[in-house]
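Of the protein chains in this complex, one is absent; all others appear in place.
Labels for the chains are A, B and C, by order of writing; each one numbers its residues from 1.
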């Protein structure tokens, strides 16, 4: 399916993959011994706990914080909830409401293990069933309505108000957008809870809440049926609440999630152990829910130089791939990220962009690559910006990318206005149809600039992965290997929410998913 | 030098050239027996006649009309002027002024042939010397200052006011324009005289006058020295005054001229004999002056469909080439025209555009091809239009075009505003630098869409030329072979200005140029 | 109820507008100040000069701002909606029945205008965007005079063939040359006493109803017009005049 416009050395690719696997396994071994407040809140959510206490604190936080303060989280919230369910003969939601009124979970008498297990199994079964139902609905709708041709046109809405977002998302879909991403409000990633209910007040984005997910999914279902094309929904499974958002997205039928193994560490200064542990469970849920993840390597190029640091993007793609596979994701769920971020003033820059995009395309032939538009070098010159986006659109269709984030001519000015989005869709539509089969028509010269650049990137990647493997991923990050950013191995936000699993730790949801996803033993890697 | 991205069948190209040569020779035989009022006015101008009579009628018209009314033009104006110069012992300009006051040239006594010849030789020598001087100046300036890299960025100014044009031309040059074309006011082409002096009132363009040529050339010389880059000047050597404008351009150092063998017939309904005769002398002057012509095949696609009628463009390129060579132009002076005019909604349209542009490029490797931007399918959507222009810019640099007319985002709205032009230059500059060597990097698949389309165009062209050769060019035009336009062989404007040469006809300028250009006998074709 | 309509960027009432223009001033704080004052006079607030390009003696600006003005939806006149147009068959049937003879039209690109593609799209067989041109309508008799026709010649032909309608195309609009041409045509028709018995129609990419009416035409057609729109209008208008006995 993928056009072989370049020669890519399969031995080197194999080597890179093997190095990445070793790097990922080191991390995975640590992950297997750790849980976090967010992982536990996710279990609580999947057991049916929702809503807030009188102060507006979400009930999953109420129960987990309580057990954490009692120093009992190493056993897993599932145990404490199930124990309470048995003790009080009330469902988890009522237990949580009781906690909000003062009930202490760890003060309840420990119940008969068999009955507790039974309760855990029962609520796990319900949770998985709900997720599966949404997955089946998606499968049915995609089959019945179809999706647009790749590259899929992906646009963002970010008005801050979910109801304005809906109008704009529907207008965009009607004009050809295949995927709608609701951008999250500034700094939600650092909130150690997920806000509740529909919201109308965000800055640079709209709060990710379960209610907002539902509102937008309904609006897109409506427009999908109207258009006879399944319009996909994206949000951010990232930050301090990664796995919780995965659970919300699974329940509300999101189709894609921004979800990266390292983004939180690098760009939000979140603690490493916290991030790695959270990403594992979040990915497992995404895997189970049939959600496609979008990794965030494009972000490296907003702080580091796109020409000099191209190999760091590819290396990170390999690492994200391995950590993803280990969490149960399949190749078709790995929307590995890269970006069109070379300085437009660079002579022959377009050739280097093509080299990068085509190389990644050939290395991950079965993954729905996520290609990001120019952002860093966009300026207030909206006319030139629109042309930069045109070249990006061309690069994308020429190299056969999958998930194509439309560049906005107003990138340097504001989050997109309704008209900007339509102009971008028209730009992409024109170019992608007008040059639809260009990628089948050409080959790059074996001794040319593009081929040479591709080889340099692959060589640089292998060497870079060797260096990381030598010191380990955590130290590599702490030494600024990625994105020109250094993060201390033991610092960062959310560190206090990391808990070492006890001998008696139990997470029935994770266990069930691992079983169903065929993850015989985590840390040993998944399946391609 | 030209990249061979496609396979072009050299035999077929040879055959097409041979057919075109036969078609052109038929026409050339007729041309050799004909003169026109415009040809004669050109001789008068080159003998130094300028200015107007009291009613504003240009003096070249005054003298030629007088002789024509006396039925004596078949002898050539040169003879009558030289005769008067000898008779009155006054230079041609004073003779002309006397005519304006009532002197009748044909009433003067016929002078001694030797002295008349001597006078003709003297004024011919002066005219050729003046032209040569401008040619040498251009050669010197181009060598000293250089020109931009190809594709050369060509923009138009068209304010109607030569002094506003100057401001805009200088601004454009300072932003990277290599070539400035001053668009002519609506319908000047149908004036059977050239207006006099600087002008400030045109519609959709500015009058082509010798004074306006001079004003603009001076302004561009100034900016050329400032920038260290020779900025070229273009005007229209077209319409009822083709050879006169050629003479004016030669004297004022224009660098390029829109000049086509058939445009006037097809698009201005000018009489065929008039056009063919005028184009011959006009081209000879351009040849002598070292001016590059730009042919007008792009215009076919404004009335005919660009996909269906691509072969008519290529066929016309061959005919223009042969008629040009027969008039003394060299390959490097033949800016053969074509255009990016496919419907942007056509699937894979860009591939067809590339096929056309690359095919023409390979067939005329030594000619400075003139590539026209999208015009017909531009709309009021300036943003999408800017992107259409971007794709055109890419096609141009990829296929190695020479003279690149920048598309304007406001093409469907108004003649360019000063800001539009700058946006277009930035668009082209970005793309041409960013994809500078793309044409060296790729090859088209031998069994692909692009190759196939190229073959179809070449085959269509050969067949089309065969059909034209069978009926002759004039009948072909009368039957609507080109541009979906039919023109009667004996109709059209300016027909009354066509005069059959007498046995005693003399045109010393033409004779001298033919000699110097090595045109042993016209009708036998020039040199490659 | 007042319903104030403002431009919409990404939320109701935000008034967001983009604009661009060039000032004949060298780039710098003075040009910027002049730009700011101009857009303030236009009624924009929260003005952002997002791009400023030095054109040597001129400065090109790209600006975003919030438009203070608004339009009350309820104060907008009930603008006549684009009528559901009749089809080819329907129009011919209508003419046959209600008029009973062919409608005669004469068309031209007048003045120095040589842009025939638009007029041909309306008048010639082939038509435009899949719609036949007037020539193809059995109940129309058409004369397409082509390009660069003086107003006098056009009216003369109209008289000669006893035309019901005159179709004028005007594409070049620089320095308002079309306004001059079109005004002249109306005046000429009036001077010659032809105005009452001719339906005057003008078309072109910069033409709309409003402008056509202002200039004294009976109808104006812009971008994207097809022969069907014109044929339908003419059929109804001729019928109306017949009925009124005009």
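The rule we apply is simple: a residue touches a chain if its C-beta (ideal position, glycine included) is under 8 Å from a C-beta of that chain, and two chains touch if they have at least 3 such contacts.
Just so you know, these numbers come straight off a predicted model, no measurement behind them.
A.B. asks: Of A:283, A:417 or A:453, which residue touches the hidden chain?
C.D. replies: A:417
A.B. asks: From the list C:23, C:104 or C:239, which touches the chain that is not on show?
C.D. replies: C:23
A.B. asks: So one chain is hidden, and I want to know which residue out of C:71, C:125 or C:213 touches that hidden chain in the complete assembly.
C.D. replies: Selected residue, touching the omitted chain: C:71.
A.B. asks: Looking at B:150, B:164 or B:455, which makes contact with the chain not pictured?
C.D. replies: B:164
A.B. asks: Out of A:204, A:472 or A:502, which touches the unshown chain?
C.D. replies: Once the missing chain is taken into account, the touching residue is A:204.
A.B. asks: Please identify, in ascending order, the residues of subunit B that touch the omitted chain?
C.D. replies: Residues of subunit B in contact with the hidden chain: 158-161, 164, 168, 379-383, 412-419.
A.B. asks: Tell me where the left-out chain touches subunit A, residue by residue.
C.D. replies: 158, 160, 167, 170-171, 174-175, 186-187, 190, 203-204, 267-268, 302-303, 379-380, 412, 414-415, 417-419, 422-423
A.B. asks: Can you name the residues of subunit C that touch the chain not displayed here?
C.D. replies: Touching the chain left out of view, subunit C contributes residues 5, 7-9, 12, 16-25, 28-30, 32-34, 36-38, 41-44, 48-49, 58, 67, 69-71, 73, 76-77, 79-82, 206, 208, 210.
Quick note on the criterion: only the chains that are shown with their structure count from here on.
A.B. asks: Could you put a whole-Å number on the gap between the CA centroids of subunit A and subunit C?
C.D. replies: Spacing between the chain centres: roughly 51 Å.
A.B. asks: I'd like the Å distance between the centres of subunit B and subunit C, where a centre is the mean of that chain's Cα atoms.
C.D. replies: So the centre of subunit B lies 34 Å away from the centre of subunit C.
A.B. asks: Mind pulling the subunit A residues that touch 2 or more other chains?
C.D. replies: Answer for subunit A, listing residues that touch two or more other chains: 381, 383.
A.B. asks: Using the touch rule from the top of the page, what residues of subunit C touch 2 or more other chains?
C.D. replies: 53
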